[in-house]
Structures are given as structure tokens and as C-alpha cells.
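Please read through the structure below; I'll follow up with questions.
As you look at this complex, bear in mind that one protein chain is not there, while each of the others sits in place.
And now, subunit A:
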Amino acid sequence: MASHGADTAFLTFSNVKKTYDQQTLVVKDFSLEVARGEFITLLGPSGSGKTTCLMMLAGFEDVTSGEILINGRNITSIPPYRRNIGMVFQQYALFPHMTLRENLAYPLKLRKRPAAEIRARVDEYLALVELQGFAGRYPAQLSGGQRQRVALARALIFAPDIVLMDEPLGALDKKLREQMQFEIKRLHAQLEFTVIYVTHDQTEALTMSDRIAVFNEGVVQQCAPPNVLYERPANLFVADFIGESNKLGGVIEAVEADSVSVRLDDGTRVRTLKANRTTPGAATTVSVRPEKLTFTDRLGAVGNRIQARFVDRHYVGEFIRYHFTTAGGTPLVVKSLNDGSAPHLRAREEVTLAWLPEDSQALDRPAVATTP
């Protein structure tokens, strides 16, 4: 896959800011470098500024300050119709009065390609999204998934520099959504276009992206490949937003090369990787994924231990969720594979839970919200 870095940057957001009312910034100082062929996802809750960034790139919103560069050229003053950027809209935006062939031919017609070439190319792209034989239909005569594929083909057919996708799968049901994720990845691998993908669905982001930029309140919290984002979240927001996290409040006692000792609120001492809060005496939150937290008999002697009382057990199917609370009242969740060794616990039973130091991180912000 594509490499990252300043030398290869194909698309650059440089200190981009956006305000609608001249007072509050919807996007605060957004910078990002994207390599050619990369699949980048902008992920965040609604209102976090991710769609605004997409619209500024497409040219439908002005940039308040900062620059957007494609191949080193500032495009902020170029109108949308000369940016050569493909876009897939959430509601597909297929032209209802045109057949599929006319929809797909439209960008080529605007570029004054010869009729024979347009015909061949439309046929090629209809085949690419497996809609041969549908050329004469109108969008209203298609199912949601089919419309989505047409929208995709139309965004790709004129070989744009960049393809933008604004929650393109939001209107589809779960099964179709997974199928389309696969489809988009297949086309991406085959045609090697650059994608900026906007979603609020973290699973979608994790499965599809080369890198994910996590947005919150107009600021990028972290931009990293999916595994880094999940295993080494930069802060509590990311740890919380991507997947699920157990959050243990505490105070940093000692700092070493790449780890810290933390005294948790209930007095337990643990070792953990350090993230961004590394001054001794500072309040911190230790974040552990539920599937990394296990019962001691499974982990052996290494690692951190904490006492907890069993509360409840939820059967989910492929795994079982156990709910505990610590002596300090912090809720803990353990996700255990449903492979027969999952223990049966009595109500209010005291157990020792454990995790490896490298499976947790000391993050910023005290865990105020989680203590009852």
C-alpha cells in the first residue's frame, strides 16, 4: 500500500479552518497529508467537522483560512467543476430523469469525449459494478444497493484524481453494507484511486481504511492506521470512540523509558505503557480493552492484577460479556470467547482480573464520567 510522508503527499490539508458564523470554528486547524492511492477515513461523531472537511475539498464549502493542495497546487480558489474530484453522496444523488447510461455518460459528455468512447467506457464501468443489462433503467427502478453501485461507478468513470465518499453506505441495511464495503475495497485495489471516506461507523472505518483520522469538535484527535488506532489510542476520546474501553482512574507514580507505574483509585498498583500523560503525580486514566482483560488463571504470573466483584453476565453468541465493579466502584467489562472455558461465576463473587502491561495505556483526562 502507499507510503506516507511529506515527499509523497498528493493531497495536503494545511492548517485548514472553517467557520460559518465568524465566531465558532467548525474545523479547527486541520492538517493532513495523503499519499496517492491511499484510503483515508475521516471518522467522528456527527457535528465533529469531518463532512465539512470533505465539502471544502470538493469545493462546496469555502475555506475560512488555510490551504488545500493537490499535487502541490492550491485548489481553494478553483470552482468545484474544475477540481476533477469524484464524489459519492449519502443519498446517491443519481439524476432521476436520466437512465443509468445517461447518468454514467454525463461526466464524460461534459468532458467532450467522442460518443464511441463514452459508450465503451459506460459499458466497461457497468460491468465493473456488475450492472450490465441495466443501462436503460432509471434510478427509481433500482434497489438501494444497485443505486449505490451506480453512484460509485459514476464517481469513478471520469478517472478523477480523488474520490470522496460521504457516508455512502449509511442508507443500506447491515448485510448490504458489508457487501458494499467489500465492493469498494475491490474497486480501490483494482483501480488504485485515492479515497477520502467519511463515516461515523467505526467498524466500517477499521475494515476499509489505510489510515483513519478521528475527529472530535473540529480537531483531529489522532490519525493512524486502524491497528495503531485501536491498540495505541492517543487519548481517551479515541480509546472510547474506537471500540470499547475499560477506564481506570489513578495517579502516575513513576515514569520509565516507555512505561509508567500508576496507583489506581482503589490503591492497586499497575504498570502500563505511557501515552501522553507522563508527569509523576498527574491524574491519569488507564485504558484496557475488554478482550485484553482476562481471568488470572488464563494469564499466569505476569501482568497487572485487580480485584473485582462479579455483577452480571451477557450472552452475545460468539463471546460472553462479564460485568464487574472494582472496590472503587469503577465498572469493568471482560469479553471472553465462548469456547467452553468461559467461567460460571456466582452472584457477587470476588475474582482477580489481569492484563499485560503492554495491553494498556495511561491516557489523559481523569475518568470523571465513569465513576458513579
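Note that contacts are C-beta pairs under 8 Å (C-beta built on N, C-alpha and C of every residue); 3 or more make two chains touch, one makes a residue touch a chain; residues count from 1.
To be clear about the criterion, contacts and distances are computed from a predicted model.
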{"item": "Which of \"Alpha-D-ribose 1-methylphosphonate 5-phosphate C-P lyase\", \"Circadian clock protein KaiB\", \"Polyamine ABC transporter permease\" or \"Glycosyltransferase family 4 protein\" matches, in UniProt, the chain that is not displayed", "value": "\"Polyamine ABC transporter permease\""}
{"item": "Sole residue of A:L94, A:L128, A:V195 or A:L229 that reaches the chain not shown, by the stated touch rule", "value": "A:L94"}
{"item": "Candidates A:R111, A:R186 or A:H314 - the one touching the absent chain", "value": "A:R111"}
{"item": "Residue of A:I85, A:V220 or A:V262 touching the missing chain in the full complex", "value": "A:I85"}
{"item": "Touch list for subunit A against the chain that is not drawn", "value": "58-60, 79-87, 89-97, 106-107, 110-111, 138-140, 144, 147, 154, 158, 171"}
